[in-house]
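Structure provided below as structure tokens; questions to follow.
Left out: one protein chain. Kept in place: all the others.
For reference, chains read A, B and C in written order, and residue numbers begin at 1 within each chain.
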């Protein structure tokens, strides 16, 4: 039983390393503005705003991923690949962020940005299912993930965000900010399991 | 009770990962000088000096953050977001460092550099308050953070540093170096709690 | 005995840090496309595909490395250097990936890409032997690594992939994808030792 915990620990530790690098290297795409007046910073505002939104998303994923793995009684080989798959899609966020940050009003980068988030959400769902297999039905884990209202709403909002990106890129941005706000409240489903109390 | 410790451990571990990446990727902004004479290095001196100061600040934050989390009896959801918020502002240091390093005498980059430090100091205070709620009043943690002279002085010096940056950028640099020196003495408030003795 | 475990833990932790950085910084080579139409993304497809393949390889190495170190009863100085040697060759993957991603049809970058994988496979074998010395013959570890069919097939496929890269670069790509697929099934040799069960 302790071996399970240890296995999960290393998967968590490796994932945290990848999360830490992903969330931080995005800042390398924030190029210092041309010019030296404080006003020159306004050139960097689109990139900074996009960076802040992506940072929030990766922070939310880190938080949820952390609760999910903590709540699971272990990982198997399939869950390990599902986890690597999620990390792959997360690692594309700096790429889509850099393109959007340089072209905030454009349709193409906005579409890609929303698609990358949708693919991440799907990868997260796949990981959740893989862990469900490890834990089995009728377990506290199974009950905790059975109701996933926020996850369903997010998938719907991502789909709408992609559709409208072809016509109104800013509506896409607004929808994605909405998803971030929805998730900002921590996922209370797992709290009884992991015993964080105030 | 042990669960708390474990929770805090992972928040610390993830934060340490982000700290490690932030403090290191700044070096990517240090471009090799043009030319191959040893004297060509003088081109890199402003960037090197700014890098050293930012490195010192991030090191100080890492050290204080480490003591703060160690002293706390745990983290809750709110403290987790407060921690991510601090990491966000810390992650902007490489950006402001790169702009200042390339324009050491200019007012705009100096103002931004000081503002980013002020925002980090505020984010740190917010995290400290969130952890105070977790620990409750009348606890050793509450007593340890009750007196925060260095924190208050730093906020004052940051405010002055921002104000003078419009007129005398080098005075701003001097004030920020002063803040770093003040903090270089480790924060003894938490030492009895964490039991580092020589 | 516990000391052994602890030693191995830190080697694992450091290696995981390097794995996490290697797997993530490759994304910095994915430059945002010129232009803002969604179709402009097609410029990035070769780089994205190469990135995905390299990500899969590093993920496979992480997974196998993790099982290998877990199964070993400890590390000695020689194994530590063998591990650093493996990390060195792994760290060249972003370099070979960047060159191939920018020149997918060209022979030179394809040859280098396959050679780097071959050198990694050799470094992994050297590490495996160093750990075999630590564990000694007739141990569960020795039995687990005695049969290494996948490793042998991979070495053969890498050699063929290098040979054909001079004439048919895409055949090389196909062979390397084949190796990745072969390894995608987790290495069951160590599973009884580390006790991951579903």
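The rule is simple: contacts are C-beta pairs under 8 Å (C-beta built on N, C-alpha and C of every residue); 3 or more make two chains touch, one makes a residue touch a chain.
Just so it is clear, the structure is predicted and the values come from calculations on it, not from any experiment.
J.: Determine which one of B:52, B:146 or B:174 touches the chain that has been left out.
T.: B:52
J.: Hey, which chain C residues sit against the chain that's not shown?
T.: Missing-chain contacts on chain C: residues 3-4, 7, 10, 13-14, 17-18, 20-22, 25, 28, 74-78, 80-81, 84, 87-88, 91-92, 94-95, 98-99, 102-103, 106-109, 111-112, 133-134.
J.: If the hidden chain were put back, which residues of chain B would touch it?
T.: 12-13, 16-17, 19-21, 23-25, 27-28, 30-33, 35-41, 44, 52, 55, 59, 62-63, 66, 184-186, 191, 194-198
Assume only the chains that are shown with their structure count from here on.
J.: Using the mean of all protein Cα atoms as the middle point, what chain has its own Cα mean nearest that point?
T.: A
J.: How many degrees of rotation map chain A onto its copy chain C on CA atoms, rounded to the nearest 5?
T.: Going from chain A to chain C via C-alpha fit gives 90 degrees.
J.: Note whether the interface between chain A and chain B is symmetric in residue numbering, meaning over half of all numbers used appear on both sides, and answer same or different.
T.: Both copies, chain A as well as chain B, present different residues to each other, with under half of the numbers appearing on both sides.
J.: Could you please state the distance in Å, as a whole number, between where the Cα atoms of chain B are centred and where those of chain C are centred?
T.: Chain centroid spacing, chain B to chain C, equals 36 Å.
J.: Touching at least two other chains at once: which residues of chain C meet that condition?
T.: Residue numbers touching two or more other chains: 17, 20-21.
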